[in-house]
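Showing subunit A:
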Amino acid sequence: MTDTTAPAVQLTDITKRFGDVVANDSVDLTLDHGSIHAVIGENGAGKTTLMNVLYGLYDPNEGAIAIDGEPRSFDSPRDAIAAGIGMIHQHFQLVDTMTVLQNIVLGHEPSTRGLVDERAARRRITEICDTYGFSVDEHLDTPIEELGLGIQQHVEIVKSLYRGADTLILDEPTAVLTPQEVEGLFDVMEALTADGRSLIFITHKLDEAMHAADDITVLRDGSAVGTVDAAETSQNELARMMVGREVLFDVDSADGTPGEVALTVDGVTVRDERGLEQVRDVSLSVREGEILGIAGVEGNGQQELVEAITGMRTPERGTVSLQGRDITELSRRRRIEDGISYVPGDRLEEGLVQDYTLVRNALLSNQTMDAFSDGLFLDWQRIGDHADEIIEEYDVRPRNSEATAKSLSGGNQQKFIVGRELERDPSVLVAAHPTRGVDIGSIEFIHQRFQDMRAEGVAILLVSSKLDEVQKLSDRTAVMYEGSVVDTVDPDDVTEEELGLLMAGRARDGTERAPHGVEGDA
Partner candidate 1 sequence: LSGGDSEATTTTAADDGGDSETTGETTESGGSDGGTTNVAIVSSPAGFGDQAFNDLALQGLQTAAEEYDIEIQQVEETNQSNYQTVQSRLAESTNPDYDLVVLVSYNHTQALQTNAEAYPDQNWMLINDSIDQPNVAGYTWANHQMSFQAGVLAGTMTTRELSYEGNSLDPETSTVGFVGGVDGSLINAFERSYRAGVEWVDENLDVTVGYIGNYTDTQTANNIATSQYDAGADIVYHAASAAGQGVFQAAQDANRFAIGVDADQSVTLPEYQDVIMGSAVKYINEGTYEVAEATVQDNWSAVQGANILGLEEEAVRVVLGQAVGGELPDVVTENLEAAREAIINGDVTVPCSASGC
Partner candidate 2 sequence: MSDAATGVRSLADRIADRMLDASALERVVIALVATALALFIGAVIVAASGYDAVEFVSSLVYGAVGNASNLAFMLRQSSMLILTGVAVAVAFRAGVFNIGVQGQFVVGGFAATLGILFAAPLLPNSSISAVPLMALAALLALAAGGAYGALPGMMKAYAGANEVITTIMLNFIASGVVYFLLDAYLRPEGAAAPNTEQFPDYVGLPGLVFESPSFSILGLGVALLTVAVVYLVMDRTGFGYDLVTSGYQEPAAKYSGVDPKRMIVRTMTISGMIAGLAGALFAIMILGYYSDPNTFPTFGFDAIAVSLLAANNPLGVIPAGLLFGGLDAGGQYIGFTLDVPSELVDGVIGLIVLFVAAPELFRAAGRYTSLGGDRE
């Protein structure tokens, strides 16, 4: 039936434009049967777009798709699914309130006399789970929102298999997993290819690509730079292909000379809006002129901790102090006025008002600064000048303070936010993922600014899921796992592997290590 000599998927000359942005520029990609093909590239390189084209979500402007040698065109995912393609998105496509079973069968419900035949569904799901060793079938009647991300990912994979996928696209599946969960995923991927299925595996992480894949295609600025054999390439070669120049993996990180303790967090416990304890009894402190890095897989309480410190969220227990003064009860606004600057992780929703011009955005979180008002009214003239300064100094493009925030690229948005928060002359800077989605050149610039701030005696709390960033910048690194700080280490004393183990909740030597109250109802 299928032509096994032809590749499972053949993409030829795919071009996809969004307005002026060319997200994919004439990209070719060949996926062989029973193989794993990694696609790597920087943020915004066009990886997701390419996969969305293959999955029928986007209509390419140019180019052709062939499945098992047959030319196909997909108007919707339904067509792609029918052609045996399944996709596990970067953001899971699961309905939180529905059960695992309902999610798996969604769109492909077995029905008898109009009613969904749950028994038939259950049978098929159990079969799939047994074949590949998933434990998803233990949770079939549990709503998705009660499950951890690891299991949710398995649900996604089972969902695709249920739909009869021969080819699976995994879009950054490892981003949310601990190193150990990553291993588990790789096992599953192996079992799938052993069964004759083909996989496309998207990642930023060079080592993962080399470890798991057979072939690696590198995308840069929407174009395919090339495809290499995973067994025969090196990290340096891949990095050069990705970025377009040599990358210095090691930047000198001059240590600062810490002064007085500026920020103290003592025994803080925080719940999220669902009532779940996300931060448990965390204590830490940051000195003037020191960068404290917080490492951890995303979703281990870093966000809630940051919000408790910056006043976005009230902790349930514990205290936050600024220069020895208890500020636990202070409003967010008072904390801003008292010198806590905050670069939020969510720049789209929090850091900028997308419909405002940069001038108006320059006022965000600066509303009560005397410099910007003449007592009664805001002084838009001065605010405008300030916006121009930020744009100039932080190389924000375009150089137009009347441009709306949403018209800027992610990296430029980020530079504007960092500029605004740093220019306030804070005494404490809290930054969450400050270089996410930022190009390498800008990353270096932002890192430089952080180090300047440290030199000026600012206390900096840096949250990042990029280990290299944390390693490079911080004077001390606290590792968070399941809401607790499992250890605080000197970055010069640990390897990335050791940090990885800590992030997975293990001690540096690899032994199981349960931080206080990890077990519980999370």
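On how the list was made: all candidates are chains of the complex that A comes from, given by their letters.
By our rule, a residue touches a chain if its C-beta (ideal position, glycine included) is under 8 Å from a C-beta of that chain, and two chains touch if they have at least 3 such contacts; residues count from 1.
These figures come from a predicted structure and were not determined experimentally.
Q: Please state which of the candidates 1 or 2 is in contact with subunit A in this complex.
A: Here, the candidate touching subunit A is 2.
Q: Which residues of subunit A touch candidate 2 in their complex?
A: These residues of subunit A touch candidate 2: 311-312, 331-333, 336, 342, 344, 346, 349-356, 360, 363-368, 373, 376-378, 380.
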